[in-house]
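Note that one protein chain of the assembly has been removed; the remaining protein chains are unaltered in position.
And now, chain A:
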């Protein structure tokens, strides 16, 4: 490492002060919170998701892997195993699911440390745990590792959906694919698949992880401020989007198996 790298006191230059950009952002925030309909920064309407690009098999070294790109958010998930559990683990009749989420140093606007995200690792585990047939791989562990290459909002739901595609790609037995979608409550409106800016402005957030074929929710997280009437609608909105996302996952899995059999 260069001599200067260790010394503190470096900073990323901020954008010029009082810039027009900030005013424009503030105006957009007001419109999103108060108007009945207004185009979002990327031109979507309130209930449109970003176009989803998903693919299996970016990491050949893993048993299964998947890449997901929703707008600026880019995620890779690798699945390893079933393989030997850590030596310190006690005997277990059922398999173990081990999840880890980390960010690259350049994932966010300001250079980070690239550390593990413990909260997301735990949430990912909880979202998938109910869907994986743990008794099909006793005594062993399946590792699910996610790396966020670039963070552009709705990171966790995208990690969850991508992880379930990677698990399927690895041939791990599951009751159903898990897809996940989040919405943000902003003033009077509910906005689906929020970007980083929209997440920063939100009054409340809701994340639903869902198994569309079984119509079962594996995880539901509600944060912040919500008025009563909106929650039911928001959950239904998420479930509907999850079902559509699941179709995309299925297509990708069909693509990869038809390629393999050729």
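Rule of thumb we're sticking to: a residue touches a chain if its C-beta (ideal position, glycine included) is under 8 Å from a C-beta of that chain, and two chains touch if they have at least 3 such contacts; residues count from 1.
As a working rule, contacts and distances are computed from a predicted model.
Name of the non-displayed chain as stated in its UniProt record, restricted to "Ubiquinone biosynthesis monooxygenase COQ6, mitochondrial", "Eukaryotic translation initiation factor 3 subunit C", "Ribosomal RNA-processing protein 43" or "Enhancer of polycomb-like protein": "Ribosomal RNA-processing protein 43". Between the chain not shown and the residues A:12, A:232 or A:258, the one that touches is A:12.
Remark: the residues of chain A touching the chain excluded from display are 1-5, 7, 9-17, 19, 21, 58-62, 65, 72, 76-78, 80, 83, 100, 102, 104-109, 111, 114, 116, 143, 145-147, 149-151.
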